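A quick write-up on the structure given underneath.
Heads up, this is only part of the complex; the chains shown haven't been moved.
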């Protein structure tokens, strides 16, 4: 489903080199993740639906990519710190969602 | 860094079978992503740092995994809808971060 091994290794090395492990507690990383998502929401907040749909053809395209990357990094970092296997968690949640929202029959 | 191809295919099929593409606009998905992150933050909001650090040994462990999975799913879905290559975006952001926060020399 999702393979984050390469990113996990990079993020660990990055935090190590800067002595940042002390800040990367679950509570702090959850807050940081919410802040990064809000920076993405901010890009869209005054957009009409049409403007939002065209954002990747606007001069905000790079900014959108950077915010998505930040969210991915904090999500993977938080999962690591908690010892969660994100791929397994996703696989299990997909099964739960399929049961919760059954597809209409063709 | 991060490989999301399997999850992308699953999410596309899931939305397809339920006729959900109409709801999965960038603006709506950004909002949904922020809501899922808040459901994770909610788990930690009244925790002491020690309680937050021990959450995966508490009876909220499964709940934490489910919220992390939901965040991963909306992040990957939003990236797909926007046509963003999340792996490339992450690789570029890591380079930017290394320049912005230089590691102290040993």
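A and B are the chain letters, set down in written order, and residue numbers restart from 1 in every chain.
As a working rule, contacts are C-beta pairs under 8 Å (C-beta built on N, C-alpha and C of every residue); 3 or more make two chains touch, one makes a residue touch a chain.
Predicted model, so just to flag it, every value in this text is computed and none were measured.
Q: Taking the 2 displayed chains as part of a homomeric complex, how many copies does that complex include in this file?
A: Total copy number for the complex in this file: 4.
FYI, only the chains that are shown with their structure count from here on.
Q: Based only on mean CA positions, could you tell me how far subunit A sits from subunit B in angstrom?
A: Centres of subunit A and subunit B (C-alpha means) sit 3 Å apart.
Q: Touching residues of subunit A toward subunit B in the complex: what are they?
A: By the definition above, subunit A touches subunit B via 1-4, 6-7, 10, 14, 17-19, 25-27, 30-31, 33-34, 37-38, 40-41, 43-44, 47, 49, 52-53, 55-56, 64-66, 68-73, 75-76, 78-79, 82-84, 86, 89-90, 92-94, 96-98, 101, 103-104.
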